[in-house]
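Below you'll find the structure, written out as structure tokens, and then a few comments.
A single protein chain has been omitted; all remaining protein chains appear in their positions.
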Amino acid sequence: MTESEATTVEEAEKAIPATEEEEEAIAPEAVAPELYVSISPHFKSKESVSKIMWTVVACLQPPLILSVFIFGFQTLIITLISVLSCVGTEYVSNRCLGRPTDSIKDGSAVITGLLLAYVIPPGVPYWMPILGGVVAIYVTKVLMGGLGYNMFNPALIGRAFLVATYPVAMTSAWLPPIRDASVFKYMGAGVDAVSTATPLYILKHYGMAAVIERFGSLSVIYRDFFIGLRPGCIGETSAFILIIGGCFLIYKRYVTWHIPVSVIVSVGLLTWIFGGEKFFTGNPLLAVLSGGVIIGAFFMATDYVTSPTQVTGKIIFGVGVGALTVLIRLKGGYPEGVCYAILLMNPLTPALNRWFKPKRFAPEPEEGA
Amino acid sequence: MAIKEKTNKQLFVDGILKENPIFKLALSMCPAVGISTSVMNGILLGTAVLFVQVCSSCTISLVRNYIHPKIRIPTYTLTIATWVTVIDLVLAAYVPVAYKAMGLFVRLIVAFAIITMRLEMFACKNPLPKSFWDGFGMGLGFMFAMMTLGFVRELLGSGMIMGYDVLGFKPLLYFVLPCAGFVTVGLMMGFFNWIEVVYERRKKG
Amino acid sequence: MKSIKSYHLLVGVLLIAALFLTGCEGAGHKFVKKTEFKDSDKIVLTFAGPVDEVWATNVANFSCYEKPDPDIVLTIKEAVLSPEKTKLTLIFEAPLNTGEAHILSTTNIMSEGQDMGAALLTVKKLYFGVLMTIFLGAALIKNFVFTKYLGLCVFFGCSQKRSTAIGMGMVFTIVIAFAATMAWALYQFVLKPYQLTFLNIVVFIGLVSLSVQGVDTILRKINPALFKAFGVYLVLVIANCIAIAVPLILADNEYTGWESFSLALGAGIGFLIALFLMACVREKLELAKVPPSFQGLPIAFVTAGLFALAFLGFSGLSIY
Partner (left out) sequence: MNQIIKITFALTISCVIAASAMGLAYTMTAKAKKHNHHMNVYNAMIGLLGFGEDNPAPSDLKFLNVYRYIVEDGDKKFLGYMVPVEKGTEEAYEMVLIDLEGNFVEKLEVPISAEKAEEAQDRAKALQKVLAAPKIFAYADASVIATSGGKRLGYVLPRKFPGFRTFIHGIVAMDPKFELLGLEIMEHEEDAGLGKEIEQEYFRNQFKGKSYEKLKTLEVVKKPLPVEYKKYLEKSKWEEGMFTEEQIAEIRKQYKDADIYAITASTISSKAVTDGVKNVAKKFAYRIDKLDSVLKKEKIHAAF
């Protein structure tokens, strides 16, 4: 996989060919005063992009700390590797393309790295997030033109790539939560030695009774899952901390409530209707608390670049994510569908933005196309 | 276009490199994405396409003076379809394993844009030897591209080359999966564009 | 054309899909309203009225076999009656082969002391369900563009603008549905009986060209405005390998007429969806600072690869 870059011959001449890992490229940015045409979102507030990004990063710290207590110390290492891989890829590829490298300071690569780590199982080998990070940043973001132009959520593409490439590890490297505060318990332990199954997997293949048998009575399940004491991806387990982080972002008006609420409500509602033996007998609370619905709703589906900007569009987007999630969960080949649901809705964002743009007061212009 | 002044050799080489049907002309992408999972597949389908391309080019070139301009396209289609049927039957009869590996794609050669395009642009205006070399170059170019893609995907996907285990493990299963075809082709195209830029620069400097 | 906005079309497609989804079912015996498979090892019977619990829960009253194996009676492990006594679930010892029709015979059905007579019921997947499976399979799960890589030349050629994408997709859907159904008829009634199957390729490609010509002529007469909008795409249909792949697939798999139609419609709608999604993204990509040697087709390919990755989410989806 050798990818390469070059603008024009003249520019290429000046460039020093740089080789690093998998990318090699040449071509400095043609720096010229130009009219800056940007696509949505257009921020009009005083908040700069990087301040928002770093706030999100801060909001994403508590789940990491908690995950160390739930799954052990190696989650921290995985997360660190993932973040370093993302930031490193961004730096190296921007350097090679001759783009300004200070873009890594805006924190977006850090967020991608964190989110990527949060949606992979805690028992994967340490080299796996490196690969995920390279694909997430290079293929999804850098090739598409950098921050603001990516069509898909980079972290989720990274995850989908890893699931396709290492289906075994990505679907079986789950760890049971630690309940005796020994954070070094699973360090270096083989995956097979401790692997368990996620609640959604058990629900899909063995039914509700098996979930209750495995995790205790319903009230215990709700309590444990709310705190985060369940097998699952590194950062997705604790509904409680994720909701606090998400609410803080909403309070700061960095994201609006429409997408998270519509995702969660539609997942709950549709599971309640279709999820049981008969109509209206599904368990909505369990559906929302297990899997990646909460982290998906608050931190992935609300990504500025890949979600709509207008209220109607946001709600349609959220409901679409919820509906596809439930469809894949109940009828699909995978136990969890949040990742694919968001990826499938992402490309609709430009269309949703156009269909539901705010009413213009000037007369409708002639359609040029 | 300066096609007419080209010698046979140039025609042949151009088909493989400068006008490579997959990486340069971006025609007939379906098989390039679809069954480029191994080098062997590339060789097999490449041979089939080579055969159809050469035979159709020669046929059209031979009868080019008798084709009524109004039924040009139907004649091309008929010619290609006939040759595709022939190779389809021959493969099914004598090389069933290869036939099975390629599945529907052998019969889909009939819809490959590259063949029709060469007939329309070249074979219907040029004498037999030239058309033959043009067709041969195009066919080989297609085969070369398919083999390159197959090499990358087979090596990365299953750690093998031509069915021989060279790595001993499967580095990135993703590359044998159906969805990897697009990304591989995209990256390879970018890579070839970049090579061209570098090449041009070297020539100038 | 101006009045039809693209999202109206989307809503229309969704409505049609919803209509399709709500099918109705027939019965085999006057007292039995519905028979259906459930999970992999259950058959559910719905009766018109309450049945006797003693009769219903005795597994000896039922016997079931796969249609081609009348001599091998499947063992029923348990019969469970729902509280309202109208729904009986027969649980089998081994998983059933739900692709095959099952014959279920019962002794005289007892309902509130009345004898309703014995029943011989056929349990099979709804034909409608089979059609829907084929349709959804072709449109989403095994999308021709993203999982079978067919029709790529047209896919990349026509996905630069949304209006083009929708026009091409619709024209293609119409033509393919028409051509494939004709191809099916021709294959079943002419080519196969006379052992001319080696002419498949020529005949099918001829049929596609003919359909294109036919739609062209009809459209030109009936709706010149529509023709003006969509006419340009008609020629491109022939260059689309899906148009020739669909007839070949349905000849290979011996589909019936309705199945062929669903496959063709699914293929067309799937192509429309793929084109539309791709066009949405490519319009945005035009503004992006894509690295120079990736501009144009290479980046489009990479994007299509990401789509294919996202479409993996549909793999293994089975609605019916």
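Each chain gets a letter, A, B and C, in the order it is written, and its residues are counted from 1.
The rule we apply is simple: contacts are C-beta pairs under 8 Å (C-beta built on N, C-alpha and C of every residue); 3 or more make two chains touch, one makes a residue touch a chain.
As the structure is a prediction and not an experimental result, all values here were calculated from the model.
Visitor: Looking at the whole complex, which of B:86, B:117 or B:161 touches the chain that is not displayed?
Guide: Of these options, the touching residue for the absent chain is B:86.
Visitor: Considering the whole complex rather than only what is displayed, give the residues of chain B touching the chain that is not shown.
Guide: Residues of chain B in contact with the hidden chain: 37, 66-68, 70-71, 74-75, 78-79, 81-82, 85-86, 89-90, 92-94, 96, 157-158, 173, 176-178.
Visitor: Touching the absent chain: which residues on chain C qualify?
Guide: Per the touch rule, chain C residues meeting the hidden chain are 68-72, 94-95, 97-99, 198-199, 202, 315-316.
Methods note: only the chains that are shown with their structure count from here on.
Visitor: What whole-number Å value describes the gap between the mean CA coordinates of chain A and chain C?
Guide: Roughly 32 Å separates the two chain centres.
Visitor: When the centre of a chain is set as the mean of its C-alpha atoms, what distance in Å lies between chain A and chain B?
Guide: About 39 Å, centre to centre.
Visitor: What are the residues of chain C that contact at least two other chains?
Guide: Residue numbers touching two or more other chains: 291, 293-294, 299, 302-303, 306-307, 309, 311-312.
Visitor: Chain B: which residues touch two or more other chains?
Guide: Those would be 177, 179, 183, 187, 190-191, 193-194, 197.
Visitor: For chain C, which residues are in contact with chain A within the complex?
Guide: 2, 5-7, 161-163, 276-278, 280-281, 283-285, 287-294, 299, 302-303, 306-307, 309-319
Visitor: Which bits of chain C are touching chain B when the two form their complex?
Guide: Those in contact with chain B are residues 146-153, 156, 198-202, 205-206, 209, 238-241, 243-245, 248-249, 291, 293-294, 297-309, 311-312.
Visitor: Please output the residues of chain B touching chain C within their complex, sorted ascending.
Guide: 26-31, 33-34, 74, 77-78, 81-82, 84-85, 88-89, 104, 107-108, 110-113, 116, 177-187, 189-191, 193-194, 197
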